[in-house]
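Missing here: one protein chain of the complex. Every other protein chain is in place.
Chain lettering (A, B and C) follows the sequence in which the chains are written, and residue indices restart at 1 in each chain.
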Amino acid sequence: MNNMISLIFITIGILFNLLGCIGIIRLPDTYNRLQAATKCVTLGCCSILFGVFFHFGISNAGIKALIAIPILFLGSTVAAHALIRGTYHFGIKLGEKSVKDDYKDAVQ
Amino acid sequence: MRYITVFILSLIFWLLLTFKLTVPNIIVGAVASLICSLIFTRFFISNVYKLLQPHRYFWFIIYLVVFIWECIKANLDVAYRVLHPAMPIRPGIVKVKTTLKSDLAKTLLANSITMTPGTITVDIIDDYLYIHWIYVRSEDPEVYTGLITGAFEKYIKRIIE
Amino acid sequence: MTDFLNILLYIQIALSGICLYRIIRGPSIPDRMVGVDIFGILVVGICAIISIQTEKSFILDIGIAWIILSFIGTLTLAKYLTGKKLNE
Partner (left out) sequence: MKGMTLIVKKTTQLIAGMVFMYGIYIIVHGHLTPGGGFAGGVVIAGSFILLILAFGSDFLNLVKEESGSTLYENLAILVVLFLAVSGLLFGTRVFFLNWFPKGTVGQLVSAGMLPLYNIFVGIEVAASILTIFLALIIFKEEISE
């Protein structure tokens, strides 16, 4: 029973990872790629780790998988924030379809 | 007081990581937490008395449920935009004013916004958050402020302030 | 069960191959850095699946260390992009 639940969680996680990687290939500019990739891949990997927790139960390895989840969450969100700010300061323009840019005044 | 808090938190982290309740393990963990609390206490958050008030944990659990629901919604939203043949995107950077005061609350709000549908925090200057949005729904400042921060702000105010 | 897990592992490895495509082809430097960041997160998933297959817990240790080092690496790259020196 536990094996089935863990397998379902891992499958869902890999589907989210697949969507994130399609987003990396298809979307047109750097900012949108970062949006798709960070959200989907982070939630996918958290789901895989949750599946590992269900497979091992409450034991040494299961608790270790639970510890990995908050570290992964904090790390990837902060890394995405730092990366998108660095991209703007590096001088990459927003894509052609964009409608609004309030940050331009704040930088100068 | 802050030293004791950091010591207890790192000892709990050690015991969860090793997951063994033998005497040598606890002694080694206590020594390691002592070193950790001596080095890292001056970088830790300053007001630790709020950790002792139980109603904050209650609101934290409710916030966690809301957050996971928004997170799943975010992924389905991005999946729709990626798989649609015409790619309905309309990106832009908007400026949002927040009413939260303390630094930790602003950080938690920014991290939550990063994981919700189609938004990433670009920068934070004083009270204003600059947010990159994958589909700008409206040009009116009041409408999009409600759309972006409305779901989280009241819970975070109860958790931290 | 193990066959299905094998298939999932191969899919995950193929996904990190897609990230390598973005790293090689990316038109600008920030595109490549996005690829490196996502690649670091995907490797953690590979470690987790292998730890189920072999029933060993220490492979998760490698996963957590990988998260931490990839976080530090991405912060360094982002700091380089903003054009500041390391000590300011």
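Operating definition for what follows: a residue touches a chain if its C-beta (ideal position, glycine included) is under 8 Å from a C-beta of that chain, and two chains touch if they have at least 3 such contacts.
Quick caveat: nothing in here was measured; it's all calculated off a predicted structure.
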item: Touching partners, among the displayed chains, of the absent chain; value: A, B, C
item: Contacting the left-out chain in the complete assembly, out of A:14, A:27 or A:78; value: A:78
item: Absent-chain contact - pick from B:110, B:136 or B:159; value: B:110
item: Contacts of chain C with the absent chain, listed as residue ranges; value: 58, 61-62, 64-65, 68-69, 72, 75-76, 78-79, 82, 85-88
item: Chain A residues touching the omitted chain (full complex); value: 71, 74-75, 78, 81-82, 85
item: Residues of chain B in contact with the chain not shown; value: 6, 9-10, 13-14, 17-18, 20, 22, 24-25, 28, 32-33, 35-36, 39-40, 43-45, 103-104, 106-107, 110-111, 121, 123-124
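Everything below uses one rule, namely that only the chains that are shown with their structure count from here on.
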item: Euclidean distance of C-alpha centroids - chain A vs chain C, Å; value: 11
item: Length of the line joining the C-alpha centres of chain B and chain C, rounded to whole Å; value: 22
item: Sites on chain A at which at least two other chains make contact; value: 20, 34, 38, 42, 59-60, 64, 67, 78, 80, 85
item: Contacts with two or more other chains, residues of chain B listed in rising order; value: none
item: Residue ranges of chain A touching chain C (in the complex, touch as defined); value: 3, 6-7, 10-11, 13-14, 17-18, 20-21, 24-25, 30, 33-34, 37-38, 41-42, 44-45, 48-49, 51-52, 55-56, 59-61, 64-65, 67-68, 71-72, 75-76, 78-80, 82-83, 85-87, 89-90, 92
item: Of chain B, residues touching chain A in the complex; value: 13, 16-20, 71-72, 74-75, 78-79, 81-83, 87, 89-95, 110-111, 114-115, 118, 120-123, 125, 128, 130, 132, 134, 136, 139
item: Residues of chain A touching chain B in the complex; value: 16, 19-20, 22-23, 26-29, 31-32, 34-36, 38-40, 42-43, 59-60, 63-64, 67, 73-74, 77-78, 80-81, 84-85, 88, 94-95, 97-103, 106
